[in-house]
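Every protein chain except one is present and positioned as in the full complex.
Moving on to subunit A:
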Amino acid sequence: MTGRTMTWARRTLVAAGVGAMAWWAVLALTAVPPRWWLSWGVWLAGSVAAHDALLAPLVIALGWVALVWLPARRRRDEGGVPTVPVPAAVVLRGGVLVLGTLLLVWAAASWSPLS
């Protein structure tokens, strides 16, 4: 991609994006009743806060314990280099993602009046 194409592609994307967000503002004011704005805002902010402040630190801490701290403890005598064999690490971190996803959906499913 040449410099000019890149510049134009970026300008077009940003302009289209700003346009779409402006349309969102119009819809928010005209298509969503004001009595819903507060709970909308709370859910917008709340889901991110729940992720960034709870879910992510928990997963990062779990990863650190399983992939850094525990192996390091085991191998302290070998110079303290933390090593987890690649397949084990992939299974561990992948397992958290797969099980975490399914757990979240399972929680919604089991709480649902449909179940």
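Keep in mind that, in the parts below, a contact is a pair of C-beta atoms (placed from the backbone, for glycine too) under 8 Å apart; a residue touches a chain by one contact, two chains touch by 3 or more; residues count from 1.
Operating definition for what follows: contacts and distances are computed from a predicted model.
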**Prompt:** Between "Oxidoreductase", "Sugar ABC transporter permease", "Electron transfer flavoprotein alpha subunit" or "Molybdopterin-binding protein", which matches the UniProt record of the unshown chain?
**Reply:** "Molybdopterin-binding protein"
**Complete:** Logged for subunit A, residues touching the omitted partner chain are 1, 6, 9-14, 16-24, 27-28, 31-33, 36, 39-40, 43-45, 47-48, 51-52, 55-56, 59-60, 63, 67-69, 72, 76, 80, 82-86, 89-90, 92-95, 97-98, 100-102, 104-106, 108-109, 111-114
